[in-house]
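One protein chain omitted, others in place.
So that you can tell them apart, the chains are marked A and B in the order they are listed, and the count of residues begins at 1 in each.
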Amino acid sequence: MISYRTRALVLVSGTAVLVALVFAWLGAAYGVRMLVEASCFALIALGLTIQWGYAGLFNVGVMGFIAIAAFVSMLVSYPVNDLFWNSDGPGLLCWAFLYAAIGVALTYAASQTHRLGLPKKYRTLLTLIVGAASYLAVTGALDPAATLIEAEARFVGGFGMPVWLGWLLGGIAAGALGWAMGRITLGLRADYMAIATLGISEIVKAFLKNADWLTKGTLTVSPLPWPVPTPNELGFVMSRASYLAVTSILIVVVYVLLERAWASPWGRMMRAIRDNELSAAAMGKDVNRRRLEMLVLGNFIIGVGGAALITFSTIFDPGSFQPLNHTFLIWVMVILGGAGNNLGTILGALLVYIVWIMSEPAALFLFEHGANLANHMFGWEAPADLATRALQMRVFVIGLVITLVLRFAPQGLLPEKVVKYE
Amino acid sequence: MGETGILAALPMNEFVFFINKGLIAGLIIGSVYALGAVGVTLIAGILRFSHFPHGDMMTAGAFFAFILTLLFPTAGALFGLPTPFVLMPLAMIATALFAVGIDRVFYRPLRANNVKPIVIVMASIGVMLMMQGLIRLFAGTEARQMETGSKDIYRIPFGGRDIVLTEPQLLLILFTAAVVVALHFFLTRSRMGKAMRAMADNADLARISGISTDHVVRTTWIIAGGLAAAAGTLLALDVSLKPDLSFNILLPIFAAAIVGGIGKPYGAIAGGLLVGFTETLAVFNWGVLLRPLQPFVPEWLELPQKLAFVPTEYKIVIPFFILIAVLIWRPTGIFRGSLVK
Partner (left out) sequence: MSLLDMTDIHGGYGGANILNGVDIAIDANQIGVIVGPNGAGKSTTLKALFGMLRVSQGNVAFNGQDITNFAPEKLVREGLSFVPQEFNVFPTMSVQENLEMGAYIRRDDFRPLIDQVYGFFPPLKDKRKQPAGELSGGQRQMVAIGRALMTEPKLLLLDEPTAGLSPLYMDEIFDRIIAINNSGVGILMVEQNARQALAIAHRGFVLATGKNRFTGTGAELLADPEVAKSFLGGGE
């Protein structure tokens, strides 16, 4: 049996060699870009490893949380759109928000009428009616506002605040969404949580894609401001390297905090809950509350990482969020690297991302040549969309890796360290 | 004049429009959800995990039917029915075998290792991605039209306008009804059907009664796979064959299964129809129904032309909210049985 230390060493050096190869082959600008993206994914993966590895929470809606965080970050940090502020838009939006506030208040009041002695049956009915009516009123107020904003100002624009604040608020938004979802699903079977998170992420995407007045929809928002000088000022390598410095610091901070938290009594309690929920509950631990904390904390980190990832790409395109790239790829990173092991997760993220990014040209190359060969040998005519199809092979491979890891290496490359107490 | 007068006063145009775009459309999509949800609920009840690749299994089934149609384009003419429908049983068999094979390769080893159920869910997500990749690799990402020959369209005159039903839609409704009846007899009369219910009720007791887990699991996959293929094919016949159906159909199907109560096939059918109707009626433009009232309301009050609860782009929100509502208020489903467990 190889010791944990040797395993870690082999993995670190293997990853380093791979990175060096990419630098040598494709140049520093590309290499640094890849590292920045990989580091953002590593942050997201750390968030997910908290949820899955530490708390056993099955979040398959990572994409939605990345998207909401990226959106909030864009809203906070994008330059102010004067067209919007000089139009009637803000006033109309205020009305819509006022309607919404009144609607929520009325609906809540209706849901409490049983205290006044209304039978529960009628209370539910009343609540539903009031809720539906206020919903219609709000959409009725919002629609003209949206149309006006789209016509006069394209979209709301941003608030022109610093980028770091955007990332922070993005993380908080992702955490808040996770909190709302956790309140609903944490008491239920784990499958339901998976279904609910999947649903949430698709809804977030549908919303961001269609709310043109907020996000410009398919027209996309760019360029997103960076927290560091842009390539125009410093050149590609230097500006990307400073971006990398920012994300690396974030990773180190998160890593150190997590390691310390994990070794603390709090971490011990979390492991106890994960490994034996019943006895932990019998010891008087509020299992679902602790899990909710983990869900929110994990989502916060996912949000920050996601905001960093999208900011780096300089373009906010709601259509670009894909379950494959923004949910399942991260799952592969976590379970391959070793769920519940922070170092394993970070290395897993780096390794998987490098393989992932390199697999695109590799798949195209293979299919191109395969098609040529088949054409020579059998006169087979390749379909016109061969390139897009070739990329689908990567979906297959991701799925295959998940099933293989689960079956043959459920612990991942770097298994969780078993803490021993003397 | 009497009755005809009343009939004439009724806004027939709008009413028939409502039947066509509201009720029939809801029934159609509801039937598709129902056929899918039966498989999901059986798998969840007997194998105890949420089967994420179900949408892709539907696509795979439709794709099998598509290939068969290309191979035997004239099969339909023999019966005077659309070719894919005639060949659908073969596609169902192929998909059923495919499902059994996937279970052998991917899920059974995990079950044998006694892993936590959630690990099997995760493996099913892996299988989902693999199927998505394969389907899009072979079928491309474009939507395709099923070769049906001519689509018969039935028009039932109703108060001056026609209720319109296409042949694939009629077949879908009839097929779903037949499935409900067949499933009922299978589950209540046949030895294997009862064994499946027993396994869903109490797996340990089923085992010590000598019921073979392997047989029951195999039958479950055969039914789930076959019905998924039928749902996929019929949906593709009605609309088109889309390789990216996966996620969009997964949520309504899960919602239907959970609404009906996990492990209850009749519940799944009712749940499927409920989700289908709710979805359709939520995006339905109720403004059309209000229009005839315009002469009777005061001039200053203009009735909205467009009045839908949810814009079509947000259709996916509906099954999600149904799902959440049921999970919060009645996690055992709306047909609450007085079950021990």
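We adopt the following convention: a residue touches a chain if its C-beta (ideal position, glycine included) is under 8 Å from a C-beta of that chain, and two chains touch if they have at least 3 such contacts.
Predicted model, so just to flag it, every value in this text is computed and none were measured.
J.: Using the touch definition from the header, name the shown chains in contact with the chain that isn't displayed.
T.: Every shown chain touched by the left-out chain: B.
J.: I'm checking contacts with the chain that's been left out. Which of B:113, B:209, B:240 or B:312 qualifies?
T.: Checking each option in B:113, B:209, B:240 or B:312, the one touching the absent chain turns out to be B:209.
J.: If the hidden chain were put back, which of B:115, B:180, B:198 or B:334 would touch it?
T.: For the chain that is not drawn, the touching residue is B:198.
J.: Footprint of the hidden chain on chain B, which residues?
T.: With respect to the unshown chain, the touching residues of chain B are 191, 194-195, 197-198, 201-202, 204-212, 337-341.
Methods note: only the chains that are shown with their structure count from here on.
J.: Just give me the whole-number Å value for how far the CA centre of chain A lies from that of chain B.
T.: 30
J.: Chain A touches which residues of chain B in the complex?
T.: Residues 44, 49-50, 52, 106, 109-110, 113, 115, 117-119, 121-123, 125-134, 136-137, 140-142, 247-248, 250-251, 254, 258, 304, 307, 309, 311, 313-314, 316-317, 319-320, 323-324, 327-328, 331 of chain B touch chain A in their complex.
J.: Considering only the defined contacts, which chain A positions touch chain B in the complex?
T.: Contact set of chain A toward chain B: 56, 58, 60, 132, 135-136, 140, 184-185, 188, 190-192, 194-196, 198-200, 202-203, 206-207, 209-210, 323-324, 328, 331, 335, 383, 385, 388-390, 392-403, 406-407, 410.
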